[in-house]
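Chains shown are a subset, placed as in the full complex.
Letters A and B mark the chains in the order given here, with residues in each chain numbered from 1 onward.
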Amino acid sequence: MILLFTDFGQSGPYLGQMRLSIERHAPGVPVVDLISDLPAFNARASAYLLAALNSEIPPGSVLLGVVDPGVGTDSRQAVVMRVADRWYVGPGNGLFSIVAQQHTPTQVWQITWRPSRLSDSFHGRDLFAPVAAMLARGDEVPGDPVDTASVGPQDWPDDLAEVIYLDGFGNAMTGMRASGLSERQELEVRGHRIRPARTFSEVAPGEGFWYANGCGLVEIAVNQGNAGEQFGLETGDSVVL
Amino acid sequence: MILLFTDFGQSGPYLGQMRLSIERHAPGVPVVDLISDLPAFNARASAYLLAALNSEIPPGSVLLGVVDPGVGTDSRQAVVMRVADRWYVGPGNGLFSIVAQQHTPTQVWQITWRPSRLSDSFHGRDLFAPVAAMLARGDEVPGDPVDTASVGPQDWPDDLAEVIYLDGFGNAMTGMRASGLSERQELEVRGHRIRPARTFSEVAPGEGFWYANGCGLVEIAVNQGNAGEQFGLETGDSVVL
């Protein structure tokens, strides 16, 4: 199984083109969109979300990640990472850094395979999708072993005290694991004081709170409301303990 | 086959997490998004849309419905319903009430199975998806038989004279089956008089009308226009005969 983890958005032919490229190289392999609206070009924020979702990725499957701050980036940055029984294929821009930090030993390869036709702007379709397909069908890694540092920055914190993702309901995920916070910890974001609650129904309608969300991250929400709008939140906003 | 019927929206990892949960419990079972932008937290409106789509659900398949007005709701509300050759898994908040009203005898179970880890906020992934997977692979219902009333309110009308869904083009579905209305019946919504037509091309561009839509419901539309914007429609608006 191949999981797509991208910032492509729902519109356009891009996800469809990725799927056709996978189908051409590994017919019949199932493909699931894990998420397609990661914060655009933001590999760092996306890295924390990936780490939070990591335990839900089925062992044996391939995570195909594309969040590319510089479209047309040097294709030598393309990497394959192996952690436990899972494969990761994508750019070496840090997208896989937090998973790598949390799980050692990790193996990393630089992708050396090149397609007969490599477009300047769509490495997801031309390079990453075929390599993900090769791994899904059990081929050797088409690349050379490299140092773990090749996945990108090594100095990102274990937990990121920032808003990393705003969902369609205005709930704001942060890059902090809830397990690291006291259940009575108060937060501050954009000058608003945010108290903890176990879940939505514990606070009054219209009231903000934070809770441990379904993937274990600290998430800021408003019962029956839109936290993003109510507090003016954006990806990258600092969260103060 | 499992059909997802949710108000999750297209964004975020939620639909992807549901699919991974299903794959873990029933590898290889096909999954289709029937709809993912049901009116948020509105089980009543969604119940009428489900009833209208019911005949299109393939016999033998499992409808996994999640429209949850109170996230963090009591998990004892989780039900399985069987109607003819189809399964329904979801909350006992009325989402399945209209299907149940239209089709008897109906069997209902309260779900007693619990996962080793049940999050407070994502019962769709943790409870409903695994149970749908069990049914799709032919397991026994993991629950106890209960009264049909366990699916939720029993006093909702057979047809709902309200706007229940606005689609991306601004067409407004109502909860009324077109088969119950005269072909010459005029409607009124938000003070606008709406005349009947067989289809879009029968009225002038920019003109509003109602017609029997593709799933048999009364739908208010504007030829080459956006009825939702033109008439200021919202989910819940009353329709007067």
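One rule holds in what follows: contacts are C-beta pairs under 8 Å (C-beta built on N, C-alpha and C of every residue); 3 or more make two chains touch, one makes a residue touch a chain.
Note that the coordinates shown come from a computational prediction; the quantities given were computed from them, not determined experimentally.
Asks: Given 2 placed copies of the single sequence, give me the total number of copies for the whole complex.
Replies: 3
Just so we're on the same page, only the chains that are shown with their structure count from here on.
Asks: Overlay chain A and chain B by their C-alpha atoms and let me know the rotation angle in degrees, rounded to the nearest 5.
Replies: 120
Asks: Could you state the distance in Å from the CA-based centre of chain A to that of chain B?
Replies: For chain A versus chain B, the centre distance works out to 30 Å.
Asks: Once bound in the complex, which stretches of chain A touch chain B?
Replies: Interface residues on chain A, with respect to chain B: 1, 3, 10, 30, 32-35, 37, 49, 53, 56-58, 165, 167-169, 198-202, 211-215, 224.
Asks: Applying the document's contact rule, which stretches of chain B touch chain A when the two form their complex?
Replies: Of all residues in chain B, those touching chain A are 8-17, 19-21, 23-24, 28, 40-41, 70-73, 119-122, 125-126.
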